[in-house]
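Take a look at the structure below.
Missing here is one protein chain; the remaining ones are kept as they sit in the complex.
Entry: chain A
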Amino acid sequence: MRSVIVLWGLPNAGSAGDVLEDDPVGRLKVFVYELPSKYNKKILQKDPRCLTHMFAAEIFMHRFLLSSPVRTLNPEEADWFYTPVYTTCDLTPNGLPLPFKSPRMMRSAIQLISSNWPYWNRTEGANHFFVVPHDFGACFHYQEEKAIERGILPLLQRATLVQTFGQRNHVCLNEGSITIPPYAPPQKMQAHLISPDTPRSIFVYFRGLFYDVGNDPEGGYYARGARASVWENFKDNPLFDISTEHPTTYYEDMQRVVFCLCPLGWAPWSPRLVEGVIFGCIPVIIADDIVLPFADAIPWEEIGVFVAEKDVPNLDTILTSIPPEVILRKQRLLANPSMKQAMLFPQPAQPGDAFHQILNGLARKLPHHKSIFLRPGEKFLNWTAGPVGDLKPW
């Protein structure tokens, strides 16, 4: 379902879809389950880094819903049910989330809500939604092969998943899931804004790893070889400002760039897309079959450039053969403030931001079809499916 792009032909106006400006208030009601704090608050207290890393959307979504006008305290009138369980908050000393306990945690949360409230059993979760911002969503693993092996947690098969991961025809993306952008700290990005008349003088920009020597010593696994290919082909090209350094002026640099590379890493999504949209550089997305955030509301083909992984060696030809008018048009669309707002999770929430887009997405799925309500005796979910380790209580 794609929205129509409306361009009014004025040089400055560029609308990326009116759907972005919809107001979800009044179109849906969300009931927030009260889970014991061991599922959310206590985990956060143990490691407050969860508030600033790129998986923080789950925490901020919870906080937003608690004080949002769409929240209802009467579950009988709710259209959607939200379970606040922070599955991505078990961090290594380096700050990367460990997904090993997440399936058990999720299972335990679902057992709790199915036994304490009747709403789960009515639909077996079809009108519930969960925020699972981990690398491969509800597959709860950081390695793609293992994640595919596990598949989406069986108990979540009927629920709507709000996740950052999106790839077409992939086990870990359910039909009807809502893809969201990863969390990027809004104040930090605002603080590094520079004057918009600073001329954009860098053609292509990228900062990050090309080879992950620690996890992929042979090469060829990380990013399916695409990042390595970028490095090998363009490391001496003056148009490509690419390196593995961590400059302090990273945000300022992005505002002086025409094209920002957003290649896949271990997972196809990355915060670079958000940063590119905020700072106005055209994202060059190198990730086959990726599903980008809010794909049904944002016309990504109009805004970004998609390059197949096999075409990476010809990246310079591809980028320079884009006609200048097309590039200017993309920049105009990117400059649209509602685009930028839709990628952010500001505190407190603002109209048109990512929280509202999630609610819009949920509202677009309404009204629920009658068939989601189980008839007596009907059962879809298998509570004992999945690896044995997941069945242990948490």
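FYI, a residue touches a chain if its C-beta (ideal position, glycine included) is under 8 Å from a C-beta of that chain, and two chains touch if they have at least 3 such contacts; residues count from 1.
Everything below uses one rule, namely that contacts and distances are computed from a predicted model.
*Asks:* Of the options "Peripheral myelin protein 22-like", "Gamma-secretase subunit APH-1", "Glycosyltransferases" or "Kinetochore protein Spc24", which is the UniProt protein name for the chain that has been left out of view?
*Replies:* This omitted chain is identified in its UniProt record as "Glycosyltransferases".
*Asks:* Any idea which of A:P196, A:G214, A:P348 or A:P393 touches the chain not displayed?
*Replies:* A:P196
*Asks:* Looking at A:P36, A:P69, A:G176 or A:G220, which residue reaches the missing chain?
*Replies:* Answer from the full complex: A:G220 touches the omitted chain.
*Asks:* Quick one: which of A:I43, A:I110, A:L292 or A:V312 touches the chain that's been left out?
*Replies:* A:V312
*Asks:* Write down which of A:R168, A:H246 or A:R375 is the residue touching the left-out chain.
*Replies:* Answering carefully, the residue with contact to the hidden chain is A:R168.
*Asks:* So which of A:S68, A:S108, A:N121 or A:N233 would be touching the chain we can't see?
*Replies:* Result: among the candidates, A:N233 touches the missing chain.
*Asks:* Extract the touching residues of chain A with respect to the undisplayed chain.
*Replies:* Missing-chain contacts on chain A: residues 12, 144-145, 148-149, 167-170, 195-197, 199-201, 203, 218-221, 224-226, 228-229, 232-234, 236-239, 258, 288-289, 309-314, 316-317, 319-322, 324, 327-328, 331.
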